[in-house]
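Have a look at the structure below, then the notes.
Excluded from the complex is one protein chain; the other protein chains are retained at their positions.
Chain IDs A, B and C follow the sequence of writing; residue 1 opens each chain.
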C-alpha cells in the first residue's frame, strides 16, 4: 500500500478525498493535514463531516497534523488547498520528495507542471522529468484542471479528430463548487448568479494546454479558441454545460455521437476509472445533474442533446459531478495513473 | 375606457393579465373567458388565484363567460390561450370584429400577422392593414413573441447599427414559463433541465422577423443567424440569458454599453412602458432574476457583464420578468401602442 | 423464489418497489401491472423512470399487464395503487388467492385487516386468519401505515413501557410524498405549505391501531391520543417530525435515549431489515433529511435532539425516508415477515 496524505483535509474537497480513498486498493491514508488550529486533535473532532455517507471508520481517530512536509508521513499527498496557500506549500512538499496531486489552480499553467486528465493527455506526465530536472526536486507537482474544464475537455478529446475550430460553452454550475459556505442560501433560492470569479478564464486557457501536444520538452497549445460564460444555479452537485463546437469541416451529429460511444481511454486497470468515460443519453431532456451525476461512481461524464447547430456547428450538453469527477476523483485518478506509469 | 376581455383568464398568464390591467387608465376588464366548465360562475370561485398580490376587487365577482366571440363583450381581447386552441379561436374573435392581442405562438410567424415589441418594431403594426385586406376581417390578430425572445431582442435592437453577424444565446429560464403545474418540484429541486420543448426554434426564427424590415407589404427577415440553447433552472420568475453577439466590424464593450444606455424607444406616453427599457448594471454579478425582475414594474430588461469575447464578439447577460415583460405585460403594451396608433 | 407482482408499477412508489426488489434474494418480479393504456408494452417504454439509479436490467423488457388478477402471474402482489382504486382491486386479488401487501390507505383501518410494521406489531399478522375466515379468501390483504405514521410509531414502540399519555407531532414532509407531479415547483420554491390533505387524521388513528393489543380476534386501540399538524417543505425525500411525548410518570431524556439505543426488533433474518431500526444522533442539528435518509439503505429511522420539555414531557426529532421506509420498503419488509411466518 502506498501511503497518502491529504492537505486541506477538513474542507469540502478534502472530505471528498477521504470518501474517494476509503477502502482504496492501492492507497492508504496515513496523514490528514489541516490548519494549526486543528492539528493534534482526532479528525472526527475537528472536521464537521458533511457528506451523506458516514465518515469512514479508518480516519475517525486519525490525529490531524499541521500542513508541513516534516509532519506528513506519506509518499504522495493530495492537495485540496486554496490556490493562495497552494503556491508555496505544494512546492515545499515536492521539494521534500513527495508527489503532490493537486486540485488547486496555483501551479496548473506553469510550463513544467503537468495538467492532466488520464482519459485525455496521459502522456503529459512526461513533464515530470522536465520539472524535476529544472527544479531539482525528488518529488513533483501534478495537477488536474478546474472542475468545469474537466467535463468539457473529456468530451472534446474524441472530437479532436474532426478539427475543432472554436468552442462556445455556457455552464450552469453547482453550489458545491464554491465550497461549503461559498454560496449563501439567500443568494440562490429562487435565483441564479450569472458570474463565477475567474472561472471563464480557466476554461478558456486550461483547455488548450490539456488538448495540446507534448513533444518531450514542452506542451504546445491546441490551435483553437474557447469562449466561456459561467453561471451558478441552485444545484448541489453536478456542473452542466451547453456546448457549441465548430469544426474545420462539416460533421454530423451522428458522427459526434459515434465518437462519444466509441471513446475508450483504456484505463480499466485504474480502480477509480469508470466503466465508461462518456455516457450518451438518448432522452431529449438529459443529462440532468441530480439524475446522472453519480453515474460511474461519480466519475462518468454524461452527454446528450447532440444536434446540428447553425453554421455547421454541433451543439450538445455535458454534465459531470464537480466534486468527484471534477476535483477529488480527478486527483485520485491522476495518482493511479502515476503509479501505473511508475512515478510512485 | 376601452372594453377588454381576457381569453384563458384562469391560468398563469391569464392571472398576470388581470394583475396588469387592474386599475389601468385606458382599459377596463369587461369579460373573463375560460372553459365551459368554469363559465357562469364568479371568477373568484373558479380561479385558484396564485399571485402574491390580492385578487383585484373589480374582477372578484365578474361572471366567467365561455371562450366564444358572442359571449364576450369587448373591443379588444387578450389571449393567454394554449397554442393549439389559439389557432382557431383567435381567428374567430378577429373575424367577429375584435382586435386580439395574443401571447400564444399559434399565429406569430404567419406572414400577415404582426409580431411586435413596441420598443423594437412598432412599424410592423402596418401588417394589420395587409391582414384585414387579405382575410376580410374587421378585427385583427397582433402577437408578441416568446418570452425568451423578447428579453434578447429588446437588447439586440440598439446593437443593430453595429451590423450583427450572428448570435449565440444560452438561456436559464424560470419555472413559471411552463405554467403553474408545468414543472414538478421533484423535477427541479437540486436539479436543472437542459431542454425546453421548441423554445430554441422560437428564439432562432422570431428574432429575425422582429428585427426585419417592413416595406408596407411584408417583413423581410433580418440578415443574420441566431443559435440558441435553452435550459430550465429553479427560479420562479425571470429568464436570464448569456449572449455572444458577433458583428461585421469590431465593436468595443464601451460602445455596446453606450448603445444600451442611450436606447430610448420614446414610449413614455404608454402607461405600461417602463421609464427605462434597458437597465445597465455595473456590478460583476448582476443582473440576477430575484433581484432585478421587478425593475420598471417588471417591464425593464436588465443587462450586465458587457465584455469583449473571443474573435471580436461581445458577451453580455440579459434578464427580464418572463410572465410580465415576456407575456402579459408585452401584450398589454402592444394594446397600448395599438390605441396610440389609432387601431382601436 | 417467490413470484411477485407490482400494481401501479409506473408511478413514484411503483418505481421504488422495483428498486427495492431488484436482486432480492427471496422475491422475483414476474408481473408489472399498470393502466390499460400501458398494458402490452415493455416496461421501459411506458414508464418514465425517475430514480437516480438505473432501471434494473431484469424489468426493462418485461411486458406490462393490466391490473387484473387473471393477468398477473404471482403469489404475492405489492400495491402502489391510489386509495380509490385500491378498495376494489386489492380485494379482487385477495379473492383470487394472492397475498396483497398494500401501501394504499384503502383497507388499513378495517377491523380484520392487519396494519403492520414488523418492528412494532408483527403479531398483528394473526388478523390474516380472522380475515380469511370472515371473507372466505385464499389470499389476504396486509397493509403498512401512512409514511409519516411509520417514522413516528417505530420510535414510539420502545417508549410504550413508560406509559404514553399523549403525543403532539408536527411534521415537515418531503414533496415525493405527494407523487411525482403532486407538488408543482411554483408551489414550493421559497415557500412551504402548512397542509396535507387527510394526513393528520391518518397519523392520529393509525398510530393507535399499530400500538394496540391483538387478542387473537381483534385489535384493541392503544389508550392515548395523538394530535398532529402536517406541513409540506421543499425537500425531495425524507419526512422529519418534531414530537412531544407525555408519559404517565416522569421520564428523563437519558432513559428515552437508552430505550432507543437498546431497541432491537430481532429482524436481522429479513433481507430488507436495517442493522439498526433506530439510529440515535448526538449532534445538536441532526437528523436532517438529506444527510440521514439513506441510513440503513433508507430503512433506518434517525432520531435526535432528545430533551426534556415542559410538564414532564420529552421532546425529540425523528426522520425517515418516506418512499423507502415509509412506503415501498415498508411493504417489502411486511412481505418478508409474511414469508418468515409461513403465510406465503
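Keep this in mind: contacts are C-beta pairs under 8 Å (C-beta built on N, C-alpha and C of every residue); 3 or more make two chains touch, one makes a residue touch a chain.
A quick note: this is a predicted structure, and the numbers were derived from the prediction, not measured.
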{"item": "Residue touching the undisplayed chain, where the options are C:190, C:221 or C:264", "value": "C:190"}
{"item": "Contact residue for the chain not shown (choose from C:257, C:305 or C:321)", "value": "C:305"}
{"item": "Of C:24, C:68, C:135 or C:290, the residue in touch with the unshown chain", "value": "C:290"}
{"item": "Full-complex contact with the absent chain, from B:291, B:319 or B:337", "value": "B:291"}
{"item": "Those residues of chain B which, in the complete complex, touch the missing chain", "value": "50, 52, 189-190, 290-292, 294"}
{"item": "Touch residues of chain A, complete complex, unshown partner", "value": "12, 50, 175-176, 180-190, 234-236"}
{"item": "Chain C, residues in touch with the chain not shown (by the definition above)", "value": "166, 168, 170, 172, 189-195, 197, 204, 225-227, 229, 231, 233-236, 240, 242, 244, 284-291, 304-305, 309-311, 313, 315, 317, 319"}
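Following the convention adopted for this analysis, only the chains that are shown with their structure count from here on.
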{"item": "Central subunit by CA centre of mass proxy", "value": "A"}
{"item": "Contacts with 2+ other chains: residues of chain C", "value": "50, 189-190"}
